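Structure below; questions to follow.
Shown here: the complex without one of its protein chains, the others still in place.
Right, subunit A next:
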Amino acid sequence: MNLWGIRNWPAVQELLLEHLYLAVVPTVVGVAVALPIGLLLRDRRRARSIAVVLSSMVFTIPSLALFVVLPVILGTRVLDPINVVIALTLYTVALSVRTTFEALDAVPAATREAATAIGYSSWKRALAVDLPLAIPVLTAGTRVVAVTNVSMVSVGAVIGIGGLGQLFTTGYQRDFPEQILTGLVLILLLAIVFDRIIALIGRAFTPWIRGASLKASERRLRALAQALPEVGRLREVVGRVR
């Protein structure tokens, strides 16, 4: 951190908090919206391909374009932070729906069939088997989205919203590189911290991966086998067939 940032810490801190809000809210809301959509549409071919096409179309809209057009469409004020929140939420949903599909596809078919065979209903299987096994891929995708969001918020500064990005616009107008550097360093730090937090959350929800040489899926299946009395039933069935 350079001297300018320390001397002006109260003002910088306010921008930092605004930046944090503008980046975190869309990430959390976006992932929370995308997960059920992904779970619901994953096995419906047509709906799924429509979702993929729609999400890539949303993603082609440049962020600056979306920031300036949203007030026209929504009737919000141009300087309302909600425009940035909605725009970034849209991107997050678009990206996370695709990540959810990929993450669910990465669950081994054998595992899913085994869960069905031991009597899981499709919903129970989705929540108790598919979703937990999809977490590593989901986490990876969410980390990319989160880091991108932290960086993209700053573009909002050119229309007067955008947390630390305002250090760029005012620093540029005042011909003051130190101010811009403060913004750059803080945004990078914020992104790294956000990225680490999501990685840690992902790891907390996948205890079977830690230090495992086995594939995550095999580990999960073993854990299931030990924990569930139903698996005994599966063995019985397999034994009888033999």
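Following the convention adopted for this analysis, a contact is a pair of C-beta atoms (placed from the backbone, for glycine too) under 8 Å apart; a residue touches a chain by one contact, two chains touch by 3 or more; residues count from 1.
Following the convention adopted for this analysis, contacts and distances are computed from a predicted model.
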For the chain that is missing from this picture, which UniProt protein name fits: "Thiol:disulfide interchange protein", "Pyruvate synthase subunit beta", "Cytochrome c oxidase subunit I" or "ABC transporter permease"?
-> "ABC transporter permease"
Out of A:82, A:180 or A:209, the sole contact with the unshown chain comes from A:180
Which residue of A:5, A:141 or A:171 touches the chain not shown here | A:171
Subunit A residues that touch the omitted chain in the full complex = 56-57, 59-66, 68-69, 72, 143-144, 147-148, 150-151, 154-155, 157-159, 165, 167-169, 171-172, 175-177, 180-181, 183-184, 187-188, 191-192, 195
